[in-house]
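Please find one structure pasted underneath; my questions will follow.
The complex appears here without one of its protein chains, the remainder shown in place.
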Amino acid sequence: MFRVMPQDDKFFTLLNTAAANAVDTAAALSDFVQHFENVQEKSRHIKELESRGDNITHEIITKLNQTFVTPIDREDIHAIASHMDDIVDWMEAASARLAMYRIEVPTPQCVALVNVIEQSVQEVKAAVAALPARNFELVRRHSMEINRLENEADRLLREDLADLFATEKDPLTVMKWKEIYETLEVVTDECEDVAHLLESVVMKNA
Amino acid sequence: MFRVMPQDDKFFTLLNTAAANAVDTAAALSDFVQHFENVQEKSRHIKELESRGDNITHEIITKLNQTFVTPIDREDIHAIASHMDDIVDWMEAASARLAMYRIEVPTPQCVALVNVIEQSVQEVKAAVAALPARNFELVRRHSMEINRLENEADRLLREDLADLFATEKDPLTVMKWKEIYETLEVVTDECEDVAHLLESVVMKNA
Partner (left out) sequence: MFRVMPQDDKFFTLLNTAAANAVDTAAALSDFVQHFENVQEKSRHIKELESRGDNITHEIITKLNQTFVTPIDREDIHAIASHMDDIVDWMEAASARLAMYRIEVPTPQCVALVNVIEQSVQEVKAAVAALPARNFELVRRHSMEINRLENEADRLLREDLADLFATEKDPLTVMKWKEIYETLEVVTDECEDVAHLLESVVMKNA
């Protein structure tokens, strides 16, 4: 059973802060691909959100190393924090590639993948919020939705790559979009990793 | 020492079931690349085997979370199950790419890599079967063979990529085959990860 003490609150608060930062990054990425203007400035903003995420992760890990009793397994807190960091890193990697490759305008396929990402990151935030109350049913419900969204992103990616190779004749354009689509799909994989970790944690502490 | 109890049998049975499913998937992939017809149907069949693998993995993890005493370290069971899941996921990813990229006929290089995979997955199954008896010599022998097959796949991949860039002039064709060969090679890396885990487990419990 969770021992809820001030110390514990701190870990849950930090995990919620990391989740909120991931939601902010997803919103910024969504705005970026839908209103593709001031590209340098918008991608720099996403880079700042990524740095903020690094700081939150670093704070969690430092605190873990300094704390003797943790509300949930030390390794689980570490793994959840690391994968939430990865969620943001991969969103930033995708936005950086849109800028680096001098994309003129994001494809509808790109916008559709970002839309799935945004939903998935919101579900991650909701699942993390359900953690301190040990609400297994709630965590499980969000986790199932995250799994569904990962399958959806994977299906979209496969369709998009099949279309890209079938219709685009310029190899450099194929390479750029292939990498951007694959980078976006990884975000939903990372969300799924967080979901599985949260399910395990709640199950162990049920 | 292993405590062999009915509960323990259940974990070993599930790990064997996962290994058997990986062997079935390797056989289906081998048939797919050697008799490349009914592409949609055959790749859908491999997708079904992958879903079956997901269910087995999910059952193992749920059981782990509900079990207090496990026959071998909880983390080891989790890691072995996850990597066996990855073996199947990567085989499915390769078969999906053969379908998505509208490959006309698999190259001899592709068939050769799948042949190495099939052998490696069979060795994984044999090594997993040797686990409950703590047969270190037997696990070690299969593990060494899996390492040899991984080296063989890596050597083939490097040769294949060198040839591909030296002889194929169409960049899109290079991209497709490069990705398929690399995806296939990852399967043998995942087999090696399972082999290393099994060796560690048997050594710890010797």
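All chains are identified by letter, namely A and B, in their written order; residue positions are counted from 1 within each chain.
Here, a contact is a pair of C-beta atoms (placed from the backbone, for glycine too) under 8 Å apart; a residue touches a chain by one contact, two chains touch by 3 or more.
Just so it is clear, the structure is predicted and the values come from calculations on it, not from any experiment.
Undergrad: Any idea which of A:Gln40, A:Gln66 or A:Thr167 touches the chain not displayed?
TA: Here the residue in touch with the unshown chain is A:Gln66.
Undergrad: Under the stated touch rule, tell me which residues of subunit B contact the chain that is not displayed.
TA: 158, 161-162, 165-166, 171, 174-175, 178, 196, 200, 203-204
Undergrad: Quickly run down the residues of subunit A that touch the omitted chain.
TA: Touching the missing chain: residues 61-62, 65-66, 96, 100-102, 171-172, 175-176.
We take it that only the chains that are shown with their structure count from here on.
Undergrad: Tell me the rotation angle, 0 to 180 degrees, that brings the C-alpha atoms of subunit A onto subunit B, to the nearest 5.
TA: 120
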